[in-house]
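Here it is: the structure, laid out below.
Now for subunit A:
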Amino acid sequence: MGLVGIATEKILSSFSVFLFLTILLLAVARRISSSVLLFGLQSAIIAAEVLATAFQEKLPEIYIVGALVFVIKVVAIPRAFFLLTKRLKTVRDVKASTTPTQSVFIVAAIIYLSYAAVHSYGGAVHVPDDPLAAAISLILTGAFLMVSRKKALMQMLGLLVLENGIFLAALITTFGMPLVIEIGIFFDILMGLLLMGIFTFRISDTFEHLDVSKLRRLRG
Partner candidate 1 sequence: MLLLLPLAIPVFGAGLILLFHNPRAATRLALLLAGVEIAVLGTVVWQVHTHGELHQGRYLRADGLSAFFLMGIAIVSGLVLVYASGYLRHTGEGRFSSPRWFYALVFLFLFTMISVCVSANLGLLWIMMEGTTLASALLVGFYNTEGAVEAGWKYLIVCTVGIAFALFGTIVLYLAAVKAGMNPASALDWVSLMNAAPRIALDPHLVKLAFVFVIVGYGTKIGFVPMHSWLPDAHAEAPTPISALLSAVLLNCAMYALMRYDAIVSRSVGPAFPHVLLLIFGVMSMVVAGLLILVQRNLKRLMAYSSIEHMGIIAIGLGLGGPLGLFGALLHTFNHSIAKSLLFFSAGNIRHNTGTLRMDEIQGISRTLPQTTAALLVGGLAIVGLPPFSLFISEFAILSEAFAQARYLVVILFLAMLSVVFGGFAFHFFRMLCGEPDRRPENSKLIPSEYIAMGMAALCVLFFGVRIPHVFGRLLQEAIAVLQ
Partner candidate 2 sequence: MKITLDILQVLMLILGAPLVHGIIARLKARLQRRRGASIWRPYAELFKLLRKEELVPPTSSAVFRLAPIVLFGATVCAAAFVPVVHASALLGSRGDFFLFVYMLALGRFFLSLGALDGGSAFGGMGASREALVSSLAEAPFLLGLVAIAVLATRADIAGMVAWTLEQNIFNISAVHILAFTSLAMVILAETGRMPVDNPTTHLELTMIHEGMVLEYSGPSLALIEWASAIKLHAMLALLIALFFPWGMVSSVSGWGVVVALLLYCAKTAVLMILLSVIESAVAKLRMYLVPDFLGVASALSALAVIFTMWVKR
């Protein structure tokens, strides 16, 4: 029970609070760049939690997973996003269809709901409440971002947040899935992002904007 041990304890018990902080900030963020930064921060926290879990549970392969998370979600993806924004040189705000205040309230409601959900379902899974609630609220926030932000990039980001939530849930409930599967999932995420990048280029080429809410030629 050294210093590291205490650190892991702390991380596992209280880091989820920071997650709530990130999503609240995401709700108010007006710039794509800042949202990306927040996402990176969020991923970093998750990575920390992964490592902590690995240390606590003595599961070597989870270290690898943690490393993957760090490399991909904290380093690679945000860089890719910055690249994209530079290349697309679009206006850089997120084009929210809800005012920041509304967003904050909604996210707060989400957090409350996820706690409620955890309390009602919690009996099933014997895990600390906060992280699970954090996971669920990440999922819901991701969904909320996708629905309320009109920029293609922000939809991608929302998807990633949602992804984070699922990943976190998996981690804290089952200490992650078998390694191969995890790797496959990461691969999928990367490919998906790559494709979405291609499509954002195509959208900006063909429509001269990135506002997905304006893509309404196909209906009925």
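Convention: contacts are C-beta pairs under 8 Å (C-beta built on N, C-alpha and C of every residue); 3 or more make two chains touch, one makes a residue touch a chain; residues count from 1.
Quick note on selection: all candidates are chains of the complex that A comes from, given by their letters.
This is a predicted model, so every value here is computed, not measured.
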item	value
In-complex contact of subunit A, chosen from 1 or 2	1
For the subunit A and candidate 1 complex, residues of the former touching the latter	121, 124-125, 139, 143, 146, 152, 155, 159, 162-163, 166, 169-170, 173-174, 177-178, 180-181, 184-185, 187-188, 191-192, 195-196, 198-199, 202-203, 206-207, 212, 215, 217-218, 220
